[in-house]
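For this view, one protein chain was removed and the others were kept in their places.
Here is chain A:
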Amino acid sequence: MADISLSRAVRWDTVVGALLIVVLLFSFGFVDGFGNALNLSFLIGNTLPIALIALPMTLLVVSGEIDLSVASTAGLSGAVMGALWNQGMAIETIIPICLLLGVVCGLVNGLLVTKLGLPSLAVTIGTLAAYRGIAQIVLGSDAVTDFPAQYLDFASGRIGDTFIPYAFLPFLVLLAIAVVALHATPFGRSLFAIGASEEAARFAGIRVKRQKLILFTLTGLMASLTGIFWALHYASARYDNATGLELSVVAAVLLGGIDFDGGKGTLGGAIAGVFLLGALQNVMSLQDVSAQSQIVVTGVLLVLSVLGPRVARQIAVVRAQSSG
């Protein structure tokens, strides 16, 4: 019985990682147009928004919370970016303002959760609607497309003829930071404790509310960074950018073995989950599966990803009992 939770976590990570490799190999072999460098760079570029938000979302879910307003924060950042650009402000000024806005959005979520003790699921469903509403007020139905060329090139281009988008490199840096933060620092360690038992964490002197506030703020920051990237990557700032992205992020993170009840999972698993979802979406697009059907697949994956680890755990329990 002793190592069920541990072995389950390891096993599920491995399952998702293996699944990702299988899907990639299968697609290389059997899906027309998948294996060329250009398509792969599209795959990575289109998956980056999910991946960027998945970093803080993983930490948040490990600590037992969730933020569903991330896509709206991203949309709001894009909208503000477009509106300020229309006003003629320099992009070098706009970007820090948008990031600051993301910090504020995250801080609002965090304060509502930690100061008022509200459940994050409810709070962020509320701000999901509110932030998107503000985005529409700010930009209306405009689409801003004329951002400076070097920014657009950076967000959508790739390194030479390789499959690596430029933007993938800074992502790798952020990924490394997040892995270290979650798995190798006292901060990360405290998040696992908070997620597994908030009360016990408090009795161990861990500053639970402060850690959560930091996480929500970081999530807001990363969501706005994603919003900026989104607008530049697709060369379009609209109020409804990234709508529904939170569903993909949560699905991917849970698929990667992060326990929805908190306290369990690895960032490696979460990122494997993200790129598994990204690869499936890419393959479906190549096969002309409609966007609506893709959402259905995401939804089914979300259910399976919550179910999968539980079934694995049940199997482990049964096996442990019958091995006696």
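Rule of thumb we're sticking to: a contact is a pair of C-beta atoms (placed from the backbone, for glycine too) under 8 Å apart; a residue touches a chain by one contact, two chains touch by 3 or more; residues count from 1.
We adopt the following convention: contacts and distances are computed from a predicted model.
The chain that is not shown carries the UniProt protein name "Ribose import ATP-binding protein RbsA 1", picked from "Amino acid ABC transporter membrane protein, PAAT family", "Ribose import ATP-binding protein RbsA 1", "Ferredoxin--NADP+ reductase" or "L-serine dehydratase". Contact with the chain not shown here comes from a single listed residue; of A:83, A:175 or A:206, that residue is A:206.
Among A:102, A:263, A:278 or A:309, only A:263 touches the chain that is left out of the view. Screening A:134, A:196 or A:222 against the full complex identifies A:196 as the residue touching the chain left out.
From the options A:184, A:296 or A:311, the residue with contact to the unseen chain in the full assembly is A:184. Within chain A, the residues in touch with the undisplayed chain are 1-3, 5-6, 180, 184-186, 189-190, 192-193, 196-197, 199-207, 263-264, 320-321, 323-324.
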